[in-house]
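Let me begin by handing over the structure; questions about it come next.
All protein chains of the complex are present and in place, except for one that has been dropped.
On to subunit A.
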Amino acid sequence: MTANHRQPAVAATAVRKAYGDHVVLDGIDLDIPAGSVFALLGPNGSGKTTMVRLLSTLIRADAGDLRVAGHDVAREPDAVRAAIGVTGQFSAVDHLLTGAENLLLMADLNRLPRKERRRCVAELLERFELVDAAGKPASTYSGGMLRRLDLAMTLVGRPRVIFLDEPTTGLDPRSRRTMWEIIRGLVADEGVTILLTTQYLDEADQLADRIAVLYQGKLVATGTPEELKRQVGGGHITLRFADQRGYEHAAGVLEVVSRNDAAFTLQVAGQGDVRSLRALLDRLDRASLAVEELRVHTPDLDDVFFALTGNPVGTPLGKSVSSSVAEQEPAR
């Protein structure tokens, strides 16, 4: 992806926001080049949504500077509003209107030339696969359809900067992939700048050029997905053995990252790609080691936060019970 470095599309300097004693954002600096996708990654309550609300002129910062598309958010809110599109965590569609009426409402409010309004609506319905549902009230839409309509409404105004607040939270895996495709298409076809917030490392990894990790109102890391994953330390493979003998033997043969003597499990470094897995399996074969269970562990948000803050996030992310025994002990 080519990034335009002439002027940042979004720039934040020392931004602070507190509600009473509760500091939500504590000195945030951001610099998002035009034409790039930036992910703000963080758990619930880390301040992601507050950041989006500040940038989209919904609330005011207590301190610091915010600029979007070259305009100061506090001093020229209308210029900022004209340049942005926001798709929030909670659907910003009129549930009493039909899909087509919602889009037409946006066309009217964006004051598109009269002749273009119907065409614009028809195009977006087509592009977001909502043609069949166009005449039905939005209250009857599924979660995925609502999210698509929501984003389509955002696009009516042809925004240069788009804020997507948790665009796939609550969607099923298939709708999630569809959203990803749409977001990628936006950047490729229209060259917009996107700031998205997410709780999912893989989503940030899939979509973003750069990621900033937000934790308790502070940015704890910023970098490309690769840089971030390097910091996290990559994945590992967990091997469980049936008995002490095989376990000790393997521990002598393999480059072990950590071990759990009680559960007969070893962890070895590895990203889980076929080549390194095959190499590992070959070595196990040559040494005639019988492995009871093999698990590939790719780094997830837990690992990111553990690596960056030393605190695990309290959200379980698809870990099985058997793995929790094996993985609690080792130092990461």
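Throughout what follows, a residue touches a chain if its C-beta (ideal position, glycine included) is under 8 Å from a C-beta of that chain, and two chains touch if they have at least 3 such contacts; residues count from 1.
Everything that follows uses one rule, which is that contacts and distances are computed from a predicted model.
Per UniProt, the protein behind the absent chain is "Transport permease protein"; the candidates were "Type I phosphodiesterase / nucleotide pyrophosphatase", "Transport permease protein", "Glycosyl transferase" or "Na+-translocating ferredoxin:NAD+ oxidoreductase RnfG subunit".
In the complete assembly, the contact with the undisplayed chain comes from A:95, out of A:95, A:158, A:177 or A:245. Interface with the hidden chain, as seen from subunit A, comprises residues 56-60, 78-79, 81-82, 84, 86, 88, 90-97, 101-102, 105, 108-111, 137, 153, 157.
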